[in-house]
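So, chain A:
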Amino acid sequence: MIVLGGLTKEFPGGVRALDGLDLEIADGEFFALLGPSGCGKTTLLRTIAGLETPTSGNIGIGGVDVTSVPPGRRDVAMVFQDYALFPHMDVTANIAYPLRIKKVTRARREAKAAETASLLSLSDLLARRPGQLSGGQQQRVALARAVACHPKVFLFDEPLSNLDARLRLEARTFLKRLQRELAVTTVFVTHDQGEALALADRIAVMSAGRFMQVGTPSEIFRRPANTFTASFIGSTPMNLLPGVAGDGALRVAGAVLPLPAGVSDGPIVYGLRPEYTDLSLSPRDDAFTGKVAVVENLGTAHLVTLESGDHLIQAVVPEGEEPAPGTAAWAVPRPGRALVYRDDRLVSPLPADGAR
Partner candidate 1 sequence: MNGAGRHALGVLGRATFLALVLGFFALPLLWLATAPFDGHPGIAMSVPDFTLRNFRALLGNPYALTSLRNSLIQAGGSAALVVTLAALAAYALSRVRVPGRDALLYVLLLLSSVVTGTAAMVPLFELATRLNLIDTHLGVVLTMSGGLLPAAIFIMKDFMDGTPTSYEESARVFGASPLQILRHVVIPLVRPGLATIAVWAVANVWGGFLQPFILLRDPDKAPGAVILYTLYTEGGAPRLDLISTFSLLYSLPVVVMYVFVSRRYGFRFHGGIKR
Partner candidate 2 sequence: GCGTDGGSGDGAITLVITANAISGGKNAESADWTKQWVIPRFEAAQKAKGRDVHVLFQPSGVDDEQYKTKIALDLKSRTGADVIDLDGIWVGEFAQAGYVKPLAEVAGPEADSWEGWGQIPTAVQGLGIFDGKRYALPQGTDGRVLYYNRKLFEKAGLPSDWRPASWQEILDAGAALKRAGVPIPIQVDAGTAMGEATTMQGALPLLAGAGAEIYANGKWTGASQALKDVLGFYRQIYTTGLGDPKLQQEAQGRDKSFARFAEGKIGILAEGDYFWRAVIEPKAGVAPMANRDADVGYALIPAARPGAGIRGQDAVSMSGGAVRVLNPFSKNPKPAWELLSFMHSAEATAAQLAGAARITSRTDVNDQVLGVDPMLKFVSDEVLPVTAYRPPLAVYPQVSVALQEATADVVSGTSVDEAAASYQRKLEAIVGASNVAR
């Protein structure tokens, strides 16, 4: 339903914020744009909304080329990172604002605002102004305003990043349910991989104005196509270690590991998630060895950082099994979970069938 063709945006200063993007987003899909700060996520969202004019390329929404259609006629609703609630209007007026622009009568738009507000449990707050609302409430008002005008597309620019950690988790579940119920195509910008994994049907990982990988959360989590994606995805940063393949083995950070199928000889980068790294306190073959530098409590588990020569290797160990800092330990890759990159492309494991 949203189609981008060769979309490029160059800012006057010469910054190429979007660099020839091609993408199709299906009807009703919950699509996340994920990437580090400055990679162009906001610019892409704003270009879809019509707030920025692309330097070249085109955008279609619902089968119509909207490249030169002004934002007000694209039938999209956007929730800004700072919510952009009008501080001088109360909640009702804020929610009803798009309808006011569409010249809906006052009575009808207030009814609609009340209805939308109740959907988002805001009924008690209708007469307040944004300044009198908590962050979470403001976020829901911003959503309500977007929902109230029944757009074809929702565009969310990091709507959760202003909430505190606890609220963010609740709002995330709430948002996901809401989108399921409304079934409106949604593009969601975030720099938090956890949010993207949890919410999205599909994710585009961006870097420097390009898509590094587009795929479902599990594809991206399990088979990150390049080291950038690999390091960006996961609630603990992936171990990425340089190594060499040869003589039927991988030599990585002092460990000699079995050579996965399909990896030819030569330098490689070895990727292993801390969650798939087991820790042993007794010497092991085919394991990384090092000294425990830091132990961080993750709640049900601990993240242990080993210092192994010049490299840091992290492993997640279950509750109660965490070693004391300073002890020697061995990090054992769980079989079949390692990722091998060459020239920054994933060479092992080979793609399974059926991956979209």
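The rule is short, and it goes like this: a contact is a pair of C-beta atoms (placed from the backbone, for glycine too) under 8 Å apart; a residue touches a chain by one contact, two chains touch by 3 or more; residues count from 1.
Inclusion criterion for the candidates: all candidates are chains of the complex that A comes from, given by their letters.
All figures in this text were calculated on a predicted structure; none of them were measured in a lab.
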Sort out for me which candidate, 1 or 2, comes into contact with chain A in this complex. 1
Could you pull out which chain A residues touch candidate 1 in their complex? 46, 49-51, 70-74, 76-78, 80-82, 84, 86-89, 97-98, 100-102, 149
